[in-house]
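The complex appears here minus one protein chain, its other protein chains still in place.
For reference, chains read A and B in written order, and residue numbers begin at 1 within each chain.
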Amino acid sequence: MNKLALLLLLAALALLPALVGEYYVNLGSQILIAVIFAASLNLLVGYAGLTSLGHAAYLGLSAYIAGWLALRMGMSHAFAAPITLLATTAIGGVFGWIALRASGLSFLMLTLALSQVVWGLAYRWTSVTNGDNGLSGLTRPAPFGIDLENSNAYYWFVLLITVAVMGVIGRLVHSPFGASLRGTKDQARRMSSMGYNVWGIRWCAFVGASFLGAVAGLLYVYFHKYVHPSVLSVTSSAEVLLSVIAGGAGTLAGPAVGAVLVVLLKNYASGYIERWNMLLGAVFVFIVLVMPHGIVPGVRGLLTRGKEGKR
Amino acid sequence: MQFWLTQTFNSLALGGLLLLLSSGFALIFGLMRIANLTHGALFMIGAYVAASAARAGWGFAAAVVLAALATALLGGLIERLILRRLTGNAQAQVLATLGLSFIAADMCLVLWGGDPIPIAPPGWLAGPVDWFGFSFPSYRIAVIGVSVVAAALLYVLMERTRLGARIRAGVDDMPMARAVGIRASALFTSVFCLGALLAGLGGAVGGPMLSAYPGLDADMLPLALIVVILGGVGSLMGTFLASFIIGFLYTFGTALVPDLAYVILFLPMIVVLAFRPSGLMGGARA
Partner (left out) sequence: MNAALEIRGLKKSFGGIAVTQDVHLTMEPGERRLIIGPNGAGKTTLFGLIAGEIRPDAGSIRIFGQDVTRMTVPARARCGLSRTYQIITLFPQDTLAHNVVLGLLAVASLRHNPVTLLRRHTALHDRAVELLEGVGLGSKAMHRVADVSYGEQRRVELAIGLAQAPRLLLLDEPLAGLSQDERTVVQRLIAQVPRETAILMIEHDMDVALEFAEQITVLHYGKVLVEGDRKTVVEHPKTREIYLGH
């Protein structure tokens, strides 16, 4: 996507609150949070080539830790936020160490198992997490005195962070580390014999993905001011995985497109069609059959073929 | 003492159901390298079909058979219509089965509603059997019996029949198997149907124990995955052992320490996997 188009998109996004009502601004915030979450998983799935079915763990852990620090410890956001990010990323480091003992299906299973442990704890450890009732009564932070309880303000806050995250990821992917990461996806054996520490590289990607997932988790809990164990469910992990792969793993725009699709389907379809999960499933099966590398590469392919046809 | 006895039989019965569920999954993964994430849904569909048949007045055994055949058919359709078009793209296949599981779960909600449907066991197995002053749950015993018989039949199929030989050849070395004339296409469909049949059978047989309810698929799928990974892909014996180990862990865990039941279930598996990624008995790398 060229720079001009990107700037126009950003401008349009920034102007959104001036153009539409509060409901849509809030929807916009939700979409952006989903974009960050999907982009974080894409580091693993698209660039490291590690398919994880347990990424919801980091969103959920971050949301719960932030919630618990605020409610039970009475901590202010200024302290709670960095501690949450640190704690979640540290857990991500441990989980990554465990999961990367294996690869392929075993890796998938381990990531699933680890997130199920967290999910189970969220449901059962009621003294801490309030179980099925969830943690409610949370507040949004007020950085530099700016009140984020207002929907527009929060939307711009999220937009800012989204741009920052996408920028960081974009940089990372084209950096020397990014090149070595992408190398391990295609030819791990060769990378190893060239002298790269493949395991170390993957672990770093895992930690990075959990950090960014934690960022999404903070934004999530500030937005909803509530967290429930269902955010840690297999379905939640499956939805974000589907967004990444359907949008186009291994591209920068792919997860964003996938996230937009999923959130819109969730919000619109469930208004018109009772069974939005079925629609989601059908859409994804369709994409997999027709554009197996995802929407973004698929569309790019169509456009290139179109151009070649015209010559 | 009665408590331990009851829980033991519950564990063994759950292990039996897991064996049915997981052996199907392992079979499909072993031969076709497809992680069939629709497997939990197939189990659930088996339970629902059996429940409907029972409600419609069919005998229990007939309902179970119908359920198994229905899921086998469904499995065949999934393989032929969708997965076949994605050969070679493992990630796409996982995604497709994931998408299908969403569709299946919602279809079940549409067809059968949101309330759990209990299934009554056949009359002669409904009550407990009393021996030596203790109560033995007769249906659970029957479930154990059915699972062990199914496992034995599966073993015989794999080790003693031509089909089994073809499957084993395909698992070991597919290009070579093709080269000696084994028709991969028909084999894949048969194996997928067989795997689905086992899942549906498990769901139907498990009906009186678990009921048919929305979310059964999401409850069962992770367990199947744990069993297969713990036992080692490609090892029927491993799946057998792991099914019962997980059956025990889950049952006793939920009974004794309900707050930590999930942790108890997953942690040993994580520990085993972290230190022995090929599983307890596994040879083939996942």
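Here is the rule we use: a residue touches a chain if its C-beta (ideal position, glycine included) is under 8 Å from a C-beta of that chain, and two chains touch if they have at least 3 such contacts.
Predicted, not measured: the structure shown is a model, and the values here were computed from it.
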Chains in view touching the one left out: A
Option touching the unshown chain, where A:Asn26, A:Ser103 or A:Ser180 are the choices: A:Ser180
Chain A, residues in touch with the chain not shown (by the definition above): 171-172, 174-180, 183, 186-187, 189-198
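As a convention for this text, only the chains that are shown with their structure count from here on.
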Gap in Å, rounded to a whole number, between the CA centres of chain B and chain A: 32
Contacting residues of chain B [partner chain A, same complex]: 29, 35, 82, 85-86, 89, 91-92, 94-96, 98-107, 109-110, 218, 221-222, 225-226, 229, 233, 258-263, 265-267, 269-270, 273-275, 277, 285-286
Chain A - residues contacting chain B, complex: 51, 98, 101-106, 108-110, 112-114, 116-117, 119-121, 123-126, 233-235, 238, 241-242, 245-246, 249, 275, 277-278, 280-285, 288-289, 292
